[in-house]
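All protein chains but one are shown at their positions in the complex.
Our next item is chain A:
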């Protein structure tokens, strides 16, 4: 990032020096001349991702992991899914980047530089589960519209930043506050400057939680460009689209935020149970808040063969949005019988939990190992996708 900026600046500077004048159209350059890095045809090098990741879409970039790539307790960047609604911003300047807090429910708008955010408020680090609201969509029947995520649009990295609550207390919000909505530097696919690719948010109660961060680090380093550099809202346990990347403005609203992808069928589900594929009126759709209970076997990779009599040690992660996973079970007979296995406490609230177990097989043959998690309110994973 820095080196590319350096290249561009020195290019301008040398030309300016030669002509002895200001480059009038210098400011227009990024428009017709994308950063060299973003032209790289290899997304794995471009975003520093493992070659085993699956590219679902290259305009905009959408990339997911496979189950066995998510075995780490803390997801490294190389295995973290990328979900974009628009174009990744270019030419980010840390010196001029700022975060403005505005909206109907602030006493007065206030703007912070990156430096001010980092120095004025205490820092916190949490491991937070971020799962795309559409993760698992590929199994829906009839099919759901959009990127056909299988199982790999989930991650649990550590995020470091300041509490949104501390910022909002410093700004001063009124009793009218209902929701916060983010605004960011990514740009619309159509190129229309007045359109935002996405502008979502969370209710004020979620915004004020300890773990809701305005983050500037992921896994102890600057947030990678594709994941929101230099600033990202992180609201763990909710659809990851609530965690706005490239954050530059937060509006404290006196209504449920009505930004792009907050309405219609975006990140909303029928409020009441409906038949698969049934058309649902706009007013009967509800915003997805806490994500439902789920688990994923990350070891061994699908396709394992082993000698008869040998136990299969397996493990993975389970998570339950705002809740915790209280028990895990596994089945080797398509759900006819279930046995318990162990599940650890999360590293902190809203982090996924490690489960592990060992399965014995009675005779030679083809088996599928299934696991199911049950959350702290007794909800278990359904055996079929209720699509």
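Assume a contact is a pair of C-beta atoms (placed from the backbone, for glycine too) under 8 Å apart; a residue touches a chain by one contact, two chains touch by 3 or more; residues count from 1.
In this section, contacts and distances are computed from a predicted model.
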UniProt names the one chain left off this complex as which of "Imelysin-like domain-containing protein", "Monosaccharide ABC transporter ATP-binding protein, CUT2 family", "Sulfite dehydrogenase (Cytochrome) subunit SorB" or "Ion-translocating oxidoreductase complex subunit A"? "Sulfite dehydrogenase (Cytochrome) subunit SorB"
Using the touch definition up top, pick the residue from A:148, A:219 or A:327 that touches the left-out chain. A:148
Those residues of chain A that touch the unshown chain are 3, 6-8, 10-12, 14-15, 18, 23-26, 29, 32-33, 36, 41-42, 45, 55-60, 71, 139, 141-143, 145-148, 188-192, 195, 264, 299-306, 312-313, 315, 368, 384-385
